[in-house]
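Here the complex is missing a single protein chain, while all its other protein chains stay put.
Naming follows writing order (A, B, C and D), and every chain is counted from residue 1.
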Amino acid sequence: AGGPGGGGGKISGGKVVLAVLNDQSGIYSELSGQGSVKAVRLAVDDYKAKYGSKAVVKKIDVVTADHQNKPDIAHSKAQELYDRRQADVILDVPTSSAALAVAGVAKARKKLFFDVSAATTELEGAQCNKYTFHYGFNSYTLASGTGGTVTHDGAKNWYIVYPDYAFGQDMNKSFTQAVRSAGGTVVKSDPAPFPNDNFSSFLLKAPSLTPKPQVLGAMQAGGDLVNLVKQYNEYKLRAKGIGLAVGLMFLTDIHSLGPDALAGTKFTDPWYWNADATNRAWADRFQAVAGKRPTFANAANYSAALQYLEAVQRAGTDKSGAVVRQLEGTKIDDAFTHGGTIRAADHLLTHDVSLAQVKAGKDVTEPWDYEKVLSTVPAAQAFQPPSPACRLG
Amino acid sequence: MLHIEDLSAWYGEARVLTEVSLQVAEGEIVTLVGRNGAGKTTLLRSVMGLHTTGGARTAGTAEFLGADLTRLPAHRRTRRGLGYVPDDRGIYATLTVEENLTLPPAVGPHPWPLGQVYETFPRLRERRRSAGTNLSGGEQQMLALARVLRMGARMLLCDEPTEGLSPLIVQQIGKILRDVKDQGVTVLLVEQNVHFAATVADRHYLLAEGRIVRSLRGDEIRAREHELLEHLGI
Amino acid sequence: MILSRLSARPVPLIAGLLIALALPWMIYPPVALDIACWALFATAVDLLLGHTGLLPFGHAAFWGGSAYVTGLIALHAGLPFPLAVLGGAVAAAILAVPIGYLSARLRGIYFAMVTLAFAQVVYFVANQWRGLTGGENGLQGIPRDFFGIDLSDPFFFYYAGLPLVLAGLFAAWRVVRSPFGRVLTAVRDNPARAQALGYPVARYKLLAFVLSAGLSGLAGGLFAIGHGFASLDEVYWTTSGQVVMMVVLGGIGTLWGGALGAALIVELGDYLATAGFQEIGLVTGAIFVITVLVFRRGVWGTVHHLLPDPTRHRAPRRSASEGA
Amino acid sequence: MGTPVPESPVLTARSLVKDFRGFRAVDGVDLDVADGAVHALVGPNGAGKTTLFHLLTGFHRPTAGRIHVGGRDLTGKRPEQIARHGVARSFQITSLFPQMTPREHLELALQAGTTLGWRFWRSDRALRRFTDRALDLLDQVGLAAHADEPAGALAYGRKRALELALALALDPRVLLLDEPTAGMGTEDIDRTVELIRRIRAGRTVVMVEHNMTVVAALADRVTVLQAGRVLVEGPYAEVRRDHRVISAYLGDARAAH
Partner (left out) sequence: MLQQAFNGLVGGAFYALLALGLSVIFGMLRVVNFAHGSFYMLGAFGAYVLLDSFGVDFWIALVAVPVVLGAAGVLVERVFVRRLTRLDPLYGFLFTFGLALILQDAVKREYGVQSQPYPRPSALSGSLDLGLFDYPTYQVFVLALSVLVCAATWLILTRTRVGMIVRAATERPELTRALGIDVGRWVAPVFGFGVALAGLAGVLAAPMRAVNPLMGADLIITVFAVVVIGGLGSILGSVTAGFGIGLVSALGNLYVPALSQTLVFIVMAAVLLWRPAGLFGREEAAL
């Protein structure tokens, strides 16, 4: 998609195409999926409303594709979005393997990519590149948010059960580190098969470990997490003095399990719709178009799209190099983050996140109001320093 | 008892029976002789209501005990007292010998008890726990015959029941057929072994190329063997 | 001799070649490459399903196994991609020896289920052996080295990869129309008889299995290069199921039917996905079920059946199994 | 058994035993088949004749005992290995490749003796080298006119003839025939007897047969099996008078074929 366009002048093809590539049928479809597409449309509206006739970009398309959480599909869809559908930027892409695949394509095509919902730190580590931005959270955030804070608050002994694949191992490592540096110990950490629907071996073993763990750290996601929590409740571990902390959990997981199943569980949420008035205001707007409350991923996609358009506006062109220069180091203040920064060194968005706790069912006063924000984890603690492995080419 | 009128049968376009008419009276043993491919099996299958699938069709009528069979499905025909021994013996691999014997319901007035079956065929008693198709060829043939006897059918349609049987068993089968006849059972027998046919049957029909070409009395068959062989031959 | 034999039926042959050459002009080039790879894969599977009478439900092990090996060779040895693909194919064939040895003695549904299970083992190994395979992240960034020529454009890469696919298809055709292929037909129709004639049936099945795995590996390796990528999906059982669907849809035992089935399913999947319809299984499943229920000859077989063809009995269908 | 061992047995079995899950189908059978003889195997149904065939041709593995052909120990060998040692068989139940023509059947059988079957890179035109011999064999069994019809469409008698031709194509030293005349009409039986007479030249034939006329016409020696054991062995004329055979097998000779 080269050559000078029509009305936009410096805008390729005369328009900017924002592509949301995510899971629209799989386990992350509720978390992000179509909701994020709507959020991106909100960002487009906001941009148009803000700049009106002064907008550099007159025509903005939002396109979308389903990567089914599979890296190979993500890879070919990304190619297709950049080549066939002339996308200027790809947004979202949950699932680490898929995100890494798309980062590879972005690098080859020299087109922008904002990853919102994948957890891998590789995106800003060894696999970082000039055109890829990581926007939202990563496994370090989860570990230092949940692991660090919970340990700090007194639960020193951990028993970690993690799914035996890259994400799980990564989480296990980060959590162990975070727990240790907060002065706690990991009594034991066990890999569990993935996927798995029977965690009873681990749950039965937990109370008999010495020293007895105070927290069960579950690193599972999606269906596995649901299984684990159901079985955690069945074995009455909470009554036996073993709390539950979850590595990766989203609003939608609480919704699907029901808050009672999870009540009291602590976890890190990069953004919660009912945390403050700004968030709530945006959540209302989102609900008006999407019919439900937004997840952090919806908000982050909104923010990423908005910031991209702002950067194009400032650069006066949609040429990738120029837009990247505008984004690097930018301070952001919008519905998603107050005072977040896109680090120039590794293109990671650092911002404050919250440590949240699941409310008991009786405390839930309105639909989707499942979380109580316990504390704010400041950006400096929530995100790792830039990795020396990252060389933005 | 069995009354067939103008029965024709087709496999797709190929007509393999042409207006066959025959009668079998109660208590009679009648054989159907004819060379390979004459249509003997097809005739029995048509009477049993099995000549229906995959392009096969029939025309004409068959009456059994005065009732029209034409519109009845196979299992209803059997329930009226017809017992069938197919040419491939039809032994179930997934059933044991004993299950093969006890599977079909009794359909006539004199079903054989299991004990009588085993007395008559001691081999079957010995092998009663084996899978049906693990029996030797001849044992399977016995089993197939024993099965319809157990049902107590009023009329037996037997398709080459002596094929592959040892001479001793052949004699035994001849005896069984005569015995059941004495009990009032009617038999329509397909047979290639003319000698055997002559020893058991009251009458014979000679089938050639789908038509009845001769009808002979029991003893005539030996006297006219030469003439017959010509028919069977060419 | 080969050429004269090929030219015995020049019209379909030339038509097929022309379509293969024109494909990336007609459809999105990466999809064209997918079609080519799956077509070869399906043809390889038909070698077993249609010509040896075995239903392999675990061929993802070879397609995906080769994808990984090809990727590793390309990543670490820096060889031109055709050599990497060949390496993958050889690896798949080698992998097929123990699996085939254990399963080729089984028949019918047992064979299908056991190959499925072995493929799951390969899947779990690929998943566990993360240091090599990248686990569920897959092997990323597989290069397309080809003597320094830039093949990053999928349009050109299609033409670079096509000769490999055509060579694979030719090999499959050669195998079926060889003395060996005759023995396979015999093994399929009546193994006991073939044995009594002096043919070691289990070993013939094993060689067929290995050849089929090798060709599947050729396809899988090229697929990995084409996508720059090898992932667990390649060794997952759904891949095995998918390729069987293609063969059945195209027509079991027709050799080229599988290629047609592959084209139909890949293109349909692409069309539906582009149209935003996610539940592709709903459509492909329905088409497949209808094929199994009402036109078991498959598309190619049906067309072939309607057009009179003097050489028909040379490519027998599974009518043995369609009969009573 | 009291009978003397023939001079040069080409096929010998010693103390063969076959058990099926506790059921002993073959129980210590000794068998010597003289070179060039036609040797008939008779006995009541379920005596173990077919099972013995399966043992001799490797389709079943003996529980105990040994099998030698032409001095070589073939015990426990697989069917194809035994076939390659010159032992061919026909099946009691017709067993063909329904979609192949008789000519293709024979080409396949002739090819079995070569390594051509492994050459997956060759054209199947290589099989043409067998065509002449195939047609020749078909002519011998009277199938020349049907060389190119699918075997599935052949009449029963012709299928049996094709079975024989297939066995012949292996040019076996020993030919095992399981009930070659079962299910045939008188005239087909005569034709088959003629055929066996013609092809026995230069080879040894072992056959299972219930039709005593056929046995009388062809067999040099007869072994009678009963309940898995050898009851009697000897020339047909002797055997048929043996009272044990009469009571166990032939019964009242009047009804015999």
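Here, contacts are C-beta pairs under 8 Å (C-beta built on N, C-alpha and C of every residue); 3 or more make two chains touch, one makes a residue touch a chain.
It should be emphasised that the depicted structure is a prediction, and the values quoted were computed from it without experimental measurement.
Q: Check the options B:22, B:48, B:69 or B:177 and report the residue that touches the missing chain.
A: With B:22, B:48, B:69 or B:177 as choices, the missing chain is touched by B:48.
Q: Could you tell me which of C:27, C:75 or C:125 touches the chain that is not displayed?
A: Spelled out, the listed residue whose C-beta touches the missing chain is C:125.
Q: Can you say which of A:11, A:27, A:186 or A:377 touches the chain missing from this structure?
A: Here the residue in touch with the unshown chain is A:27.
Q: Out of C:27, C:90, C:106 or C:268, which residue would touch the omitted chain in the full complex?
A: Final answer for the missing-chain contact: C:106.
Q: Residue by residue, what part of subunit C touches the chain that was omitted?
A: 55, 102, 105-106, 108-110, 112-114, 116-118, 120-121, 124-125, 128, 192, 237, 241, 244-245, 248, 278-282, 284-286, 288-289, 292-293, 296, 318, 321-322, 324
Q: What is the set of subunit A residues that contact the non-displayed chain in the whole complex?
A: 25-27, 29-30, 164, 190-193, 195, 197-198, 200-202, 204-205, 222-224, 226-227, 230-231, 234-236, 252, 256-258, 261
Q: I need the residue numbers on subunit B that touch the omitted chain, in ascending order.
A: Output for subunit B: 48-50, 53, 73-75, 77-79, 84, 86, 90, 92-95, 99, 102-105, 107, 131, 133-134, 147, 151.
Methods note: only the chains that are shown with their structure count from here on.
Q: Would you kindly say which chain has the C-alpha centre located farthest from the C-alpha centre of subunit B?
A: Following the centroid criterion, the farthest chain would be A.
Q: From the mean C-alpha coordinate of subunit A to that of subunit D, what's the distance rounded to whole Å?
A: It comes to 76 Å between the two C-alpha centres.
Q: Taking the mean of the CA coordinates per chain, how far is subunit B from subunit C in Å?
A: A distance of 51 Å separates the two centres.
Q: Using CA atom averages as chain centres, what separation in Å is found between subunit C and subunit D?
A: That gives a centre separation of 42 Å.
Q: List, in ascending order, every residue of subunit D touching at least 2 other chains.
A: Residue numbers touching two or more other chains: none in subunit D.
Q: Give the residues of subunit C that touch two or more other chains, as numbers and ranges in rising order.
A: Counting only residues that touch two or more other chains, subunit C contributes none.
Q: Which pairs of chains touch each other in this structure?
A: The set of touching chain pairs is A-C, B-D, C-D.
Q: Of all residues in subunit C, which touch subunit D in the complex?
A: Listed in rising order, the residues are 1-2, 5, 174-175, 177-183, 185-186, 189-190, 192-193, 195-201, 204, 207, 211, 313, 316, 319-320.
Q: Provide the residue numbers of subunit D that touch subunit B in the complex, in ascending order.
A: 20, 23, 42-51, 92-93, 155-157, 179, 182-188, 210, 212, 248-253, 255-257
Q: Subunit C touches which residues of subunit D in the complex?
A: Checking each residue of subunit D against subunit C gives 57, 59, 78-81, 83-84, 88-89, 91, 95-101, 104, 107-109, 111-113, 116-127, 150, 166, 170.
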